[in-house]
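Note that one protein chain is taken out, while the other chains of the complex remain in position.
Labels for the chains are A and B, by order of writing; each one numbers its residues from 1.
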Amino acid sequence: MTVDTESPVRPASTLTEDEPLGATRSERLSALAQQHGALVTLVIAVLAAWLSFDTFMTADNMQNMAVSSAFLAVVALGMTFVIITGGIDLSVGSLFALGGVLAAWGSQYGTAVALLLPLAVCGLIGLVNGLLIARSRLAPFIVTLAALLGARGILLAVTDEGSKTYLVDKDSFFATLGQGKLLGVGAPVWITVGLFVAGAVVLRRSRFGQYVYAVGGNEDAAALMGAPVARTKTAVYTLSGLCAGLAGALNAAWLASGVTILGSGMELEAISAVVIGGTLLSGGFGFLSGSLVGVLLLKVIQNVINQIGSLDSAYQQVVSGGFLAVVVVAQTWLGRRRRVL
Amino acid sequence: MLSVTGSAGPPVTGSAVLSVAGLGKSFPGVRALDGVDFTARAGEVHALIGENGAGKSTLIKVLTGVYQPGEGEVTYDGSAVRFATPLAAQHAGISTIYQEVNLVPLMSVARNLFLGREPRGRLGLIDFRRMHREADEALRGLGVRVDVRRPLRELGVGAQQMVALARAVSVDARVVIMDEPTSSLEPREVATLFEVIRMLRGRGIAVIYVSHRLDELYEVCDTVTVLRDGKVVHTGPIAELDRLRLVSLMLGRDIGDVREEGLTKFSGRHDADSQAVLEATELTVRHQLDGVSLTIRAGEVVGLGGLLGSGRSETAKAIAGALPPDAGRVVVAGVPVRTGSTPAAIRAGVSLLPEDRKAEGIVPGLSVRENIALAALPGLSRFGLVDEARIDRVVDTFMKRLRIKASGPHQKVGELSGGNQQKVLLARWLAMNPKVLLLDEPTRGIDVGAKAEVQKLIDELAEDGLGVLLISSDMEELVEGSDRVVVLKDGAVVEELTGDAVTEDRLMRAIAATPAARATTAVPTAPGGDDD
Partner (left out) sequence: MTDLSLGGRTRPDRDRVLRLLQDYGVHLGVAVLLLVNIAFTPHFLSAENFRTQAVQVAPVLIVALGMALAIGSEGVDLSVGSVMALSTSLLSLYLGYGMWIALLVAVLGGIAVGVANGALIAYIGVQPIVATLALMVAGRGLALVLLPQLKDVRDPTMASLGSGDLLGIPYLVLIAVALALLVAFVVRRTTFGRQLLAIGDSRPAARLAGLPVRRVLILVYVCSGALAAIAGVLATARLTASDPTSLGNLMELSAITAVVVGGTPLSGGRVRIGGTVAGAVLIQLLTATLIKHDLPPSWTQIAQAVVIILAVYAARERGRR
């Protein structure tokens, strides 16, 4: 690792750039808003909810929100990787439901089967998605849309056309993964936190993580620089499938049953959370902590809407759709201004 | 491994690193390279020049593994090689710095530098402190001081190019190919780049330098190879070649040649009105155009001369509204036109035949008929419904008048020959009854017969009273076809030739002139090799 700083010839003039050439103050502000806007909004939303509703800042409510956020967060974890590569995975909602059903069915054979079966099946579907996208170069949205349908079909096939609900034995260790508590905090929350820490380390500190950013940032350049583009893409869709399957399994453990009707629309929630959290939908930029904040923000809004009582939970979709639109417009504007420079 | 010196031991200056012999490459209908010999030596900056279609791009693509050679072989480091992919060439030590920097703009400078070979510590995790330190040192070694944690895109283009260079050098590159590296650099960035290039030379790296800026070639290059029509027409030390001779080699015209008149189908001079049909004033686009002004009168063909990259196409695009200028005005027949809007320019009567016919001109999936009618469609419709009968008449008229050869009006334009595609585009604009036609390389890539026809057409159109702006790399075409020639260099007008001054000699002298002494015959400036 020698760096020849004593090079015989050294340029007399230097190119020093203390100030970013193009970045104006407003542009920096907007970049800042993109990175931390979700967090600020979350803090404001929590404060407002706290002041407005006595029932908001209670231990029970917090616990509920945390656990219900956990499952979406795990799905959003995988989705973050996919979106950073510039792709999209619409199949996660179906995989989430399928994972739950498989886990509940498998739990009769022990915890290992209950966890490994959904991971294997959902991971495999994710792998197929990845191969079709990376090797056959099909459009991600259409491949994963087909997977959404296919996974739903498999789910119906294993549940007797949706009429059968497998139950999880409440005393099993598997059920503890969903319902247990440690230091007063639900097991799924701990698992989610652990996964996010691990995910963040992989994304920020591993070579694979660098490839994920490079593929999303400029695929041709990444290939020229020797990044294994196809393998990276395949890996992120597999990871997304695994995350969705695991989230479904944990959810089944929590509910103690494999509910077949879950997960529809979850892909949209996960994408919204990731994008609200500051990850660029065009790829190349994003961070996991943002996705976590995005999930929490969506769940707080949902909780507030439920607290109001008279409002239907559908408002949440309107709000998150609106959020998504605003964030995407802001991102596009930012991106365009930078391209001009 | 980051090693700026390279691991192959002290280089022997002058030994051949990368060479090709008898290289040939053909594409359907085109002989892109024909018996090309080319040698890049260690410690040498080798200029590779030629006009469009000369074969530079193809040669570089063969050298970097994008294309496989048709005939002949590539020798690298003393043995015959065949690079299957650009990556393989890069691993072997041949790095290419493209015009558009090929890095990941959203990632930090350090991450870009080290992608795929990050220094890793415990648990296989990336050691960012070491990475940032080493990145900083590598860039300082090239005379660049930037915060390596910043996203690459926040850097100026020059600094970005330095990062690309640093990456190339740190992967032990022995050959660095630069494709028009200065096209969007500020002068001080160019100065730094040249110092770095000289430093690379000092380290025994072979640099292949592609550029059209003559001043630069004489400043940094040692050797020059001129390609024309897929063949090497000259190779040797650049100091022994004066500018005028260089230009004449590139353009394939000899100074003082007794020229045979009438090789083109142009009739010669036209009787132009005194009335200006187009006045463009002080068009300025950052990095591309620097206050270009020109006037075209009705019934006149004005040529736009200059080398590739001198701002010819940009001028045409700025006039046609396809390139928004930072400053400048366009007036058509006395009426000011909003700049930066294609529809506004078209409504005013300005039509552009773009240089990149396939990507920007034709709509390949649509038929000849639809392509011809495309721009005029609103005028050929009633209440939003297409008037098929009128379109048939228009299409029929122009297919006959321009002698468009197709199996019929319903053949897809993508299936036609280049010449006929060009005629379809001409028909598209003529159907609009334009006042000004901007023709960017109208005869490039089309066969001899079609070329003559297009040239004759241009003549006829001018006689019919159109103002024509003609851009062509073909000197003969430009000189014989134009009544006047405006010569561009580095985005600015350097000379305007009128009347008897419209000759190839004068044109080449204008192009070759040094910035300091444009009018006089050029003397080559000292080649940049006196610093080590």
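Here is the rule we use: a residue touches a chain if its C-beta (ideal position, glycine included) is under 8 Å from a C-beta of that chain, and two chains touch if they have at least 3 such contacts.
Predicted model only: the values in this text are computed from it and were never measured.
Annotation: of B:Ala375, B:Val436 or B:Ile511, B:Ala375 touches the absent chain (contact as defined above). Set against the missing chain, the residues B:Leu352, B:Leu402, B:Leu470 or B:Val487 yield one that touches it, B:Leu352. Of A:Gly150, A:Gly180 or A:Pro228, it is A:Gly150 that touches the chain left out of the display.
The missing chain, though absent from the display, is touched by one residue of B:Asp229, B:Glu360 or B:Glu496; that residue is B:Glu360. Panel shows chain B; residues 27-28, 57, 60-61, 66-67, 98-100, 179, 320, 322, 342-343, 345-347, 352, 354, 359-366, 370, 373-375, 377-378, 381, 384-386, 388, 428 of it touch the chain omitted from the view. Within the entire complex, the positions of chain A that touch the omitted partner chain are 88, 132, 136-139, 141-143, 145-150, 152-157, 161, 264-265, 268, 271-272, 281-282, 312, 314-322, 324-325, 328-329, 332-333, 336.
The rule is short, and it goes like this: only the chains that are shown with their structure count from here on.
The distance from the centre of chain A to the centre of chain B, with each centre set as the mean of the Cα atoms, comes to 44 Å.
Of all residues in chain A, those touching chain B in their complex are 1-5, 7-17, 20-23, 201, 205-207, 210-211, 213-214, 216-218, 220-227, 280, 284-285, 338. Listing the residues of chain B that touch chain A in their complex gives 1-5, 86-87, 90-91, 102-107, 111, 115-116, 118-120, 124-126, 128, 134, 137-138, 140-146, 150, 153-156, 158-159, 162, 167, 188-189, 191-192, 195-196, 198-199, 202-203, 531-532.
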